[in-house]
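One structure, as structure tokens, below. Some questions next.
With one protein chain removed, the remaining protein chains of the complex are shown where they sit.
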Amino acid sequence: MSRLAVNKTYKLYVNGAFPRSESGRVVSVSDPKGNVIARVAHASRKDLRDAVKAAIGAQASWAARTGYNRGQILYRIAEVLEDRAETFVGALKTLGHSQRSATNETQAAIDRLVWYAGWCDKFSQFSGNVNPVSGPFFNISAPEPTGVVGLLAPGVHPLLGMVSRLAPALVPGNTTVAVTPTDHATVAIDFAEVVHASDVPAGVINILTGDHEELAPWLARHAGVNAIDLSGADRELRRVAGELASATVMRVIPGPPAEDKVDWLAAAHQSPYIIEKFTETKTVWHPKGQ
Amino acid sequence: MTVDQTDPTNEPWEYAPSTQSTDVVDIASRYGLWIHGEEVDPASGSYFATTNPATEDRIAEVASGDRVDIDRAVKSARSATKGWASLPAAERSKYLFRIARLVQERSRELAVLESLDGGKPIKESRDIDVNLVAAHFFYYAGWADKLEYAFAGLDPKPLGVAGQIIPWNFPLLMLAWKVAPALATGNTVVLKPAETTPLTALVFAQITAEAGLPPGVLNIVTGAGDTGAALAAHDGIDKIAFTGSTAVGKNIQKVAAANNTRVTLELGGKGAHIVFDDAAIDQAIEGVINGIFFNQGHVCCAGSRLLVQESIRDVFLDRLRTRISTLRVGDPLDKNTDVGAVNSKAQLARIEELVAAGKDEGNDWFQSDCALPSDGYFFAPTVFTDVAQSSRIAQEEIFGPVLSVMTFRTAAEAVEKANNTPYGLSAGIWTNKGSRILWMADRMRSGVVWANTFNKFDPASPFGGYQESGFGREGGRHGLLPYLESGVA
Partner (left out) sequence: MSITHTSTTEPALNLGAATNREILAFLSTVPPVDEVGASERVALFKSRSIKADAKMAALLLAVQMMDLTTLQGDDTPGKVRQMAAKGIRPDPSDPTVPPVAALCVYPSLVPTAVEAVANTSIKVASVATYFPSGQVPLDGKITEVENVVAAGADEVDMVINRGAFLRGDYRAMCEEIVAIKKACGPAHLKVILETGELGNLDNVRRASVLSIACGADFIKTSTGKISEAATLPVTLVMLETIREHFANTGQHIGMKPAGGIRSAKEAISYLVMINETLGPQWLSPDLFRFGVSSLLNDVLMQIRYLKTGHYQGADYFTKD
């Protein structure tokens, strides 16, 4: 007699815990053949509200950690992801990716995390500088995290796309709320479990599986969010979100346009200049004199 | 008024010994050289002992490398350059991350070994040295695949084979300062550890094997001064990096010039530690104490000259005296030891000679009256007061727990006295006034200026000297340059 499997419940990842949606909504996710593979939580605007609150609460202490410490945590996510690589290859294949594509994507996600981990303890050496002002003043410009970053996670490479936008936001000390379409919620929440096992403090990474059309406007108009990354949004949604964001002068980071077939594996999609988009520049003066 | 702190109504509270167990480290009785990814016998077949300076007991035997071994090591490093440099940079990076992680995992073992072999307190090797080692590898691992962002307008390439000679005061940390950037930038290495402290380097070599580092990328040749000289003079290396005394550094510079080998040097110092009357005085005392007694004063950037503003001279010296009496000198493996053993008999003799000279010159002095162990090489923390600028103990590097104190009246005078030395490695400034810090920092001819702190090291922070304290920087983005061919003459 064959053994009955214990099926996993896919919930949201908010503030270091896995709650169901407060709306009680769930949605079925199917493979390309139409078989239901899982039921996943369908996040509501209240879940989004809670996630943003968690991200706000966690931001000051995440940013106060040394770059070295943040780098070690990002590296740890890579270690745990490497350890669970088979799970992700399997999950991606179930969604219709080939063995080779799934493997390449998983390995690229791990390597990209390692790449960004290595920026944490040196980014300000790239992006900041001493300014030679005319006068007896010490003058320094340094990058600071913008605060809370909302992300519409892309779909084409569900793991790599999300990692490619999350990691650069985390490097300088931002906290994040990512909304990922329910179609690949399984991959997203598997990744949340990796995050959860990697010494990432609660609230630094929040992952909501839900509907971009429904949640993007709430994210873009949330006065507690500092920046929004639109990599996963289509042209219409970009227009809507961009207009709403202007109400609080929220920083809008377009990311590569979703309508093009974005090859997230390409080297162009990792760069310290992407990190820079999630920062503000602070310049400090001090006189020099006896 | 006098205060008697030995009031019999309150017995002193003696701390019980709290000795770190050495079970965590498995020391072999004999270590070979490390060439091409494995342990090998030296060409001469001879070995020499390394001893524990706290007990004078032999710990192990290590190989006496000579020019034949150096030649072999350089050839191994050369053979590995092509493969190592042509690896995708992200893969080089991952080797270094692995090494960083392994150092973290084996940190207790490395700390114990460092204290046994070199004499520094376990509190320092455990809490400072080994942590910084892991951090250096982690930091430079992250640069390996980002060099295109490190130097605008350049497409830098590795130099090839780097020869590296390191000192005995921070053995494993000095190894990390040299090896991490060299490997991150795509070079291969032949490293010569100091004669009295070879062991952590040899265990580190095993760590690199555990990390899967390709053979030949890191080679270690143990030996004495001649071995180092042979390495510096070898015409098969592209670069020599040396940390040690200024006298030896000058020789190395000369020898390298003959072969057109690139050179960086990190040499001695006679750091000025300047305290103004508006300083946060209790923290300044801690800074001064740390500046000269940390690691028994075996620190190139030690704050060995205290320049205290005359208006607070008396109060400051009183407090210094009281504070010195609480320093615990003794067994490096006791977790409560503050000042450990002097690294070697030779170094102890040198300290004693200079201290005798200081006394002969007529300088006033005081010393901690702590009991010193009967075995081993120990020296009590010592302070000379009202020292003249021209005194030997104000000019020469003692490299021991000996502080020379002089006074100043104005900031300009402090700057002049601080700069009045051929050395230029470090300086400390204690004042509550921010603009004065920046004004002074602009004028200090030192590669490192610590304001309201001292002896702070970080892999992200470039370190190195002016003038006879050497040239080139280690740490930070600047620390990559010495190992790269920039294409700019």
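Chains here go by letter, A and B, matching the order in which they are written, and residues are numbered from 1 within each.
The working rule: a residue touches a chain if its C-beta (ideal position, glycine included) is under 8 Å from a C-beta of that chain, and two chains touch if they have at least 3 such contacts.
Fair warning: this is a prediction, and the values are worked out from it, not measured in the lab.
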Chains in view that touch the one left out, judged over the entire complex: B
Listed residues B:154, B:224, B:281 or B:449, member touching the removed chain: B:281
Absent-chain contact - pick from B:322, B:389 or B:420: B:322
Where the missing chain touches chain B, by residue: 1-7, 9-18, 123, 127, 278-284, 286-287, 314-315, 318, 321-322, 325-326, 335-336, 369, 432, 452-453
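Going forward, only the chains that are shown with their structure count from here on.
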Whole-Å separation of chain centres (CA-atom averages), chain A against chain B: 41
Complex contacts: residues of chain B adjacent to chain A: 90, 93-94, 97, 135, 138-139, 141-146, 149-150, 411-412, 434-436, 438-439, 442, 459-460, 476-477
Contact footprint of chain B on chain A as seen in their complex: 67-68, 71-72, 75, 111, 114-115, 117-122, 125-126, 138, 272, 286-290
